[in-house]
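The block that comes next holds subunit A.
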Amino acid sequence: MLEMRIHGRGGQGVVTLAELLGKAALKAGQEVQTLPFFGVERRGAAVKAAVRFDTKPIKVHSQSYHPHILVLMNQNLLPIGLGDGIAQEGIIISNGTHPLAIDQKQWLVDATGIALDSDLVIGGEPFINVPMLGALARILEIPFPLVEETIREQWTEKKALPNVRAAQKSYESVKVVQGGAIHD
Partner candidate 1 sequence: MTKSVVFPLSQPTRGAGGPTGTWRTIRPVLDPEKCNGCLLCWIFCPEGVIRKEDRSVDYDYCKGCGICAVECPQKAFTMVKEEEE
Partner candidate 2 sequence: MKKILDTGNAACALAVKAAHVDMIAAYPITPQTSIAEKLASYIGSGEMNAKYLPVESEHSALSAISAASTVGARVFTATSSQGLLYMHEIIHYAAGGRLPLVMANVNRAVCAPWCLYVDHQDSISQRDTGWIQFYAASNQEIYDTVFLAYKVAEASNVPVMVNFDGFLLSHSMMPFQLVEQEVIDKFLPPYEPAWQLHPKWGGTFANVTPSHEYVPIRTRQAEDIMKTGDLIKKFSREYQELTGHWHGDLFDVYRQDGAEVFLLSMGSMAAEMEIAVDMLREEGIPAAGLRLRVFRPFPGAELSQILPQGAKLLVFDRNCAFGTGGGALLSEAKNALFDRRDNLKVAGQIMGLGGEDLPAAYLAQKAREMMEVIK
Partner candidate 3 sequence: MSVKLKDFSETEFVVSGSAACAGCPSVMALRVVGKALGENAIMIMTPSCAVASIGLLPKSCYSVPTLNICFASAGASAGGMSLALDALYEKGRLQGEKPTVFNWVGDGGTYDIGFQGISAAAERNDDFIHFCYNNEAYSNTGVQRSGATPLYATTTTTPFGKEVNRKNLPLLMLEHRIPYVATASLAYPMDLYRKVAKAKSIKGFKYIEVHAPCYPGWKFAASDTVQMSRLAVKSGAWMLWEGEYGKLTLNNPTALYAQGKAATIPVEEYIGCQGRYAHLMKSPEKDTYLAELEEEVKRGLIFMAGRAEL
């Protein structure tokens, strides 16, 4: 079983990201589970959700303590994310342009930039969950057509199009950082 924990802030669409990722993984033939953290959600407050992937039905229902993948919707969530725990060989993927100062293997995607470029702005806020979706799908080796299909099922054609573009952009531009150097 592969476990992922996503950290974000209220209003960033963390639960929707988990849902879309889960749906794409289901299309890829995996068993999945999304487990939102249940608090009284307030805009801007730290929120989190876990997503589990497996080849057989998932029996775990407890919280995620040692995820293999830690997702940070903002890089300033690093202390919260690490504080909640990560697997020994766990990797971190964050939304940003510069790598985090950590020893773990990390991936980087400029989800905010992609959201702004793709007109994914609602009420002045860049909507970063779909760009993050593209990046996570790439890391999980989910073929992009399944991501596109998932997005097209979620939104009407008009709304789906910029989202598909953004997801594709992040799917292609997410980079792995090793030894402080950014790799494609």
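Criterion applied: all candidates are chains of the complex that A comes from, given by their letters.
Keep in mind that, in the parts below, a residue touches a chain if its C-beta (ideal position, glycine included) is under 8 Å from a C-beta of that chain, and two chains touch if they have at least 3 such contacts; residues count from 1.
Quantities reported herein were computed from a predicted structural model and do not represent experimental measurements.
The contact partner of subunit A in this complex, picked from the candidates 1, 2 or 3, is 2. Listing the residues of subunit A that touch candidate 2 in their complex gives 18-19, 22-23, 26, 31-36, 38, 57-63, 65.
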